[in-house]
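All protein chains but one are shown in place.
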Amino acid sequence: MMDAFDSFIHGLKPQLVSWRRELHQQPELGFLEYQTTYKIGRELESLGFKIHVGRDAVKSESRYGVPGDQETQEAEKRALEHGVPSEWLERMTGGHTGVVAQWDTGKEGPHLAFRIDIDALPILEASDHGHFPYDHHFHSEQTGVMHACGHDGHTTIGLGLAHLIAHFQDQLIGRFTLLFQPAEEGGRGAKAMVDQGWLDDVDQFYSGHIGINPLPVGTIAATTQGFLASSKWNVTFRGQSSHAGMKPEDGRNALLAAATAATQLHAIPRHSEGVSRVNVGKLTAGNGRNIIADHGYLEIETRGESKAINQFMQKEAKRILTASASLYDVSVEIDFVGETEPMHCDDSLISSIENQCKESTWIAHIDPVAHVSGSEDASFMMNAVQANGGKATYMLFGTSLPANHHSPSFDFEEDVLPVALAAYAHTLRGGNVQ
Amino acid sequence: MMDAFDSFIHGLKPQLVSWRRELHQQPELGFLEYQTTYKIGRELESLGFKIHVGRDAVKSESRYGVPGDQETQEAEKRALEHGVPSEWLERMTGGHTGVVAQWDTGKEGPHLAFRIDIDALPILEASDHGHFPYDHHFHSEQTGVMHACGHDGHTTIGLGLAHLIAHFQDQLIGRFTLLFQPAEEGGRGAKAMVDQGWLDDVDQFYSGHIGINPLPVGTIAATTQGFLASSKWNVTFRGQSSHAGMKPEDGRNALLAAATAATQLHAIPRHSEGVSRVNVGKLTAGNGRNIIADHGYLEIETRGESKAINQFMQKEAKRILTASASLYDVSVEIDFVGETEPMHCDDSLISSIENQCKESTWIAHIDPVAHVSGSEDASFMMNAVQANGGKATYMLFGTSLPANHHSPSFDFEEDVLPVALAAYAHTLRGGNVQ
Amino acid sequence: MMDAFDSFIHGLKPQLVSWRRELHQQPELGFLEYQTTYKIGRELESLGFKIHVGRDAVKSESRYGVPGDQETQEAEKRALEHGVPSEWLERMTGGHTGVVAQWDTGKEGPHLAFRIDIDALPILEASDHGHFPYDHHFHSEQTGVMHACGHDGHTTIGLGLAHLIAHFQDQLIGRFTLLFQPAEEGGRGAKAMVDQGWLDDVDQFYSGHIGINPLPVGTIAATTQGFLASSKWNVTFRGQSSHAGMKPEDGRNALLAAATAATQLHAIPRHSEGVSRVNVGKLTAGNGRNIIADHGYLEIETRGESKAINQFMQKEAKRILTASASLYDVSVEIDFVGETEPMHCDDSLISSIENQCKESTWIAHIDPVAHVSGSEDASFMMNAVQANGGKATYMLFGTSLPANHHSPSFDFEEDVLPVALAAYAHTLRGGNVQ
Partner (left out) sequence: MMDAFDSFIHGLKPQLVSWRRELHQQPELGFLEYQTTYKIGRELESLGFKIHVGRDAVKSESRYGVPGDQETQEAEKRALEHGVPSEWLERMTGGHTGVVAQWDTGKEGPHLAFRIDIDALPILEASDHGHFPYDHHFHSEQTGVMHACGHDGHTTIGLGLAHLIAHFQDQLIGRFTLLFQPAEEGGRGAKAMVDQGWLDDVDQFYSGHIGINPLPVGTIAATTQGFLASSKWNVTFRGQSSHAGMKPEDGRNALLAAATAATQLHAIPRHSEGVSRVNVGKLTAGNGRNIIADHGYLEIETRGESKAINQFMQKEAKRILTASASLYDVSVEIDFVGETEPMHCDDSLISSIENQCKESTWIAHIDPVAHVSGSEDASFMMNAVQANGGKATYMLFGTSLPANHHSPSFDFEEDVLPVALAAYAHTLRGGNVQ
C-alpha cells in the first residue's frame, strides 16, 4: 500500500513542478483568484470530484476585505482575456473565488478535510539573476503581484492530493473535502468557508505550510504552536486641503495624522503575558506637493499570542488612531477587514502522523511540534472542527528559503512538493484506507 | 482707441466663457497638456501667429519633474483619442508641451511678452450641488485632475489677448510674444522656456493670476510682493521587507522612515528673517498590511521669502531626510524636481499700468501692490527679463472665491475674464499702439 | 544744559560699570529678585525718591507664574544671608519684588515713566576663557542663574537715570516714575505693575533694550516694530507608573505623551498673515529608568505678530496637548503663566527723540525704527499709557554681542551703558527741563 502511494507521487513529480510554475507565473490577489479557481475547479471536476465554486464555496457576507469594484472588474476582465469561460466567471463575479471539492467513497469511514490556500501577495517579484523563478523563466507575469508565501506550492500539493485520491479511489473509505481557500493573506477568506458549513461534520482537519521555519527538505512537523490571533484594519483620515504656501493655517493635515499614527502604533507597549505584534504595512496620503493633504489611508494589523493580548493591541490602536486624528483636527474612520484566531493543534494527532509518515520514503524526519509566530485564518476552520468534536492540525513542510516569506526574492525548493503531498497522503492510512 | 479695445472684449465675452468651460472640462497635469497645447496652437496659428510648439517651445533638459513614461504614454494615448492629430502629437511626445506664439508688427516698437500658465492639478473636483462647474455641467471629465488654480481662466485670457492682437494688428507697433507655459505647478516649466531664449530681448514682461487675494471683480493689482523662493523634491526611501508577524526584526521599515521625515520636516524652526514654508504633500509607502514596508515616497516643497531663507529650509530638510532614513536603517534618494526664485516687480510699471488701465470701463479700481505668499516660476522669466534691462510685473485680477486655490471646490467668477483681458490689452497702449 | 548731562554721565561711567558687575554676579530669577530689589530701593530712597517696594509695587493677584513655595523660601533665606534686612524682606515675601520710584519736581510739566526690567534667566553661565564676565571675575555666583539678556545693564541704566534726576532736580519740571519691574522673562511682571495703577496718568513712556539687533555702540533706535503677542503655559501630564520589564502594558506613559506633544507643537503650521512662534523650552518626565513614567512636564510659549495669530497658535497648541495626552491615555493640565501683547511705538516720538538725542556727544547715530521679533511685557504698559492718551516707545541701544541673547556666553559692551543713559536723559529735554 505504502509503496503504491510513494511511487505514485514519484511518477507525479514532474507534473507537480509544472503546475507550480504555471501558478507562480499567474499570481492573483485575495478574492481575485479567478484564473486560479478556474484552473483548480476544471481539474478536479475532470477527476470526478463534486465541486462547489465561488459563490457556492464561500458565504458572501462573511468575507473580509473584498477589493473594490474597480479592482475586481479589472481582474474579471483579465480572467476573460486569459481564457476563463464566461459561464465559470459568472459563478465568481464580485470577488467570490475558491473551490470546495468533495469525494465520497460511499463506504463508511472518517471524513477528512484538507485546506489549501491559493492567493498571492502585492509584492513586486525580484528580477535578479540568482532568483530561481527568474532564471527559469516562470516569474510573475503580473507586475506587482507575487506568490511570495508559497501558496503556489500549496495549490500544487492540493492538486496532487486530488489526483492521488482519484487514482486510489477503490482502496479508500470515508469522505474527503478539499478546501481551496481564497484570501488567506489578511485573514479574509477562511471564515467565509466555515460559515458556509463545510467543516460541520469533519472528523480530521489537516492544513500546513511549506517553509516558515528553517527545516531541511524531508523534514516535516506534525503540529505547530504559536500562531497568533490577529486583526486587520483599513483606516481613513479626512482633513481639509489648502494651498501650502498661501494658506497653510487653513489646512487640516490628514497626511501628518496618518504619519503620526503610524509611528505611534509601532510604539504600543510590549505585553508581559506573551507575544504581540503591530504593523502599518501601507500608507498613502495627499495628492500634490503644494497642497495640504486632505486624506490619509493606512492598512494595519495587530496580533497577540492570546485573544486577550490582541484585544489589548486593538484597544491601544483604536485610541492612538483617534488621538492622532485629533492631533491634526481631522476625522478618522476605522474599517475592520480581517481577523484570525489563536489556534491549537490536537496533540493526539502527533503519534498518528508519526506512525503513518515514518513509513514514507519521502519523509526523512518528523518533528512533533514546530514553534512559529505568524497568523493563520485556518484557525477559524480548526476551531470549528474542534468545536464539533473533530481533531485538527497545522503542519510544516521543510525547505530551505533563499529569502523570508513576503520578500521579493522568496522561493522554495521544489523537492518539498512531493514530501508535503506524501505527508497528506499517508494520513489517509490512519483510517481511510481499506 | 480705448473704446475699441473695451468693446471688442465686450463682444468676445461669450467666447471667453465658452473657452474657459471647455478647458475646465479637460484639465491636464504639467507636461501632459497635449490637448490643451493643441487647442491653443491650432487657434493661434489660424490667427496668423508664428507658433513654436512642444519640443521647440521648451528646452527639454531644463524641464523639472517630467512625469514617468507610463503616465506620459497614457496621456498621449488619451490625446489621440480626443482628436489631437498625430503630426501635432509627434512634436510633443515625452512631455514636451506648451506653445510660444510670436507676432511681429514689422514696425519699430517695444517687445512685450505675456506669460500664460496652462496646467491643472491632481485634485478630485467637488461634485456637490453648489459647486458652479458641477451645476453647470462643465466639471472635470478626467477623474482626479482639476483646474483648481484658475489656469483654465489664464489660458482663456491668453486666447482672448491673441484674438485682440490679431484683430487690431494694423494699429499696433513692436512685437508680442505669448508664452503658454506648461507645468507651472511645482515650478517645473518656466525655466525650460527661459533657457530656450524666448525672453532674451523682451522690453516688458507681464503675467498675473486671477484670485489669490480677496479683491472684487473689477479690481486689479498692478504689482505683487511676497512671492517666495521655493524648491520641490521627490524623496524615496528604500528598506527591507519582511513578514511582520514572523520576522519583524528583519525588516528595515521605509514606511516609518517616510512618516517620521514628514512630521519632522514640518517642525523645521521658523526663521526670524522672513517667511518660510514646508509641506509634505504626498506620501506613499508599503504594499501590504503584513509586510514591513520596503519603500516610502514623499513629495515635498520648501519655500522662503529670500533665497537665503529657502536655503536654510533646504539644508534642514536634507539633514532631516537623511537622519530619518538612518533612524530606520534605510537608504534615501532625494531628487530635485522644481524650483522658483524670489521675484520683484518693477515699481516703475505701476504708474504706467495705472495710467492705461484707469481708462478701461472694465476696470473699476487699481491697487498699486498686492501682498501674497505663494511661489511662481514666472520668477525665472521676470528675473531673466530684468537681468537684460527689461521691466517686469506680475498682476492680480480680483474675483471672489468660494474656496481656496487648490481645494476641490475652487472656482472663480467668470466676469474676471474680460477684466483681466482688458488689463493686458490696455498695457499695449503704453507704447505699442500707433 | 546738554553738556551738563553728557559730562555728568561721563563722571558716572565707572560707577555704571561697577553696578553692572555687581548685579551680574548676583542674578535672580523673576519674582525672586529680593537682593536686587533691596539694592535698588535702598539706593533710590537715599537719593530722595519716594519708593514703593514689593507688595506695594505690584498687584499680587496679577502676577503670572510665581515660583512655588520651596523655591521662594530658599531665595528669601539666601537674601537674608546676603544682607537684605528682614524689615525689607517682609515687604517682599512670597514673590513680591520690584520697586516703583517717584520724583515730583513740584513744578508743572509732563509725567514721564521709564520701565527697567531687573530679572535674570535659568541659564548656566559660560566659564570659558574669552567670556568677558568670567575673565574679569564677575560671572554669576549663583549656579544655573545668569543675566543672559542684559537686564543687569538695564538696571544699571535705571540707577544712573535716578542719580541724574536727583542731581539735576532744580532744573527739571514735571514728574518722573521709574518702574523697576520684576519677572520680565516669561511676560509675568508688567501686568502686575499696570494693574497697580502706576501708568494711569503717564504722558510719555520709555523703555528699551540693549543689544537685540546688531547695531554698533553709539547707535540707538528711537522705536521698534515687530514685538510679538505671546502666551506662556506650564503643562503637566499624569499617567500611571509600572515596572517597565514586568508589566509594560499596565503603564500609561506620561513621558512619551510629553515628548510627542513637544515634537507636534513645533509642527504647528506657519501662518500666512504674519510671524508665529512656538517653543517647548523645558521638558522633565519620569523618575527612573525601569519605571514607566507617570508624569511629564512642559514649559511652552506661543507667539504671534497679531493677537489673532497668537490665538491661532494657542488653539492649535491646546488641541495638540490634549490629543497627545489621549495618545497615551494620560491626563493633562494646562496652566497659563504669562503673556505679552503686541505693541506699537508712537511714530510721533521719533522726531522728538531724534531732536534731543542728536545733541548728545554719546550718541553717534539714531535709527528711526528697528525691526525685531521677540516679545515684551512692556507691551502691557505701553498699551495702558496709549489707552489713556499718552505716548510710548521702546528703544534699542546698540552693542556688539559675542553670543545671542539667552545663551551661556551672552555679554555686551559696557560702553553701551552711558549711551543708553544719555538717550533716556536727553528725552527729558523734550519738555521736562526748564
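List of remarks:
First chain written, first letter: the chains are A, B and C, and each begins at residue 1.
Here is the rule we use: contacts are C-beta pairs under 8 Å (C-beta built on N, C-alpha and C of every residue); 3 or more make two chains touch, one makes a residue touch a chain.
Keep in mind the model is a prediction, meaning the values are calculated, not measured.
Note that the undisplayed chain, when the full complex is considered, contacts A, B, C. Across the entire complex, the residue among A:T72, A:S140, A:S242 or A:T263 in touch with the chain not shown is A:T263. For the chain left out of this panel, the touching residue among C:A101, C:A258 or C:M343 is C:A258.
Listed residues B:S7, B:S46, B:S127 or B:S326: the one in touch with the omitted chain is B:S326.
Within the whole complex, the absent chain has one touching residue among C:A57, C:V100 or C:I123, and that is C:I123. Within the whole complex, the absent chain has one touching residue among C:L32, C:V372 or C:L421, and that is C:V372.
One chain of the complex is left out; on chain C, the residues touching it are 121-124, 144, 185-186, 212, 228, 230, 232, 240-248, 250, 253, 255-256, 258-260, 262-263, 266, 277, 279-294, 296, 299-301, 303, 372-375, 404-408. Summarising the interface, chain B meets the missing chain with residues 246-249, 251, 253, 256, 260, 264, 267, 269-273, 292, 312, 319-320, 322-324, 326-327, 329.
Those residues of chain A that touch the chain absent from the view are 263-264, 266-267, 269-270, 272, 275-277, 373.
Operating definition for what follows: only the chains that are shown with their structure count from here on.
The geometric centre of chain A is 48 Å away from that of chain B, both derived from CA atoms. Of all residues in chain C, those touching 2 or more other chains are 264, 267, 269-270, 272, listed in ascending order.
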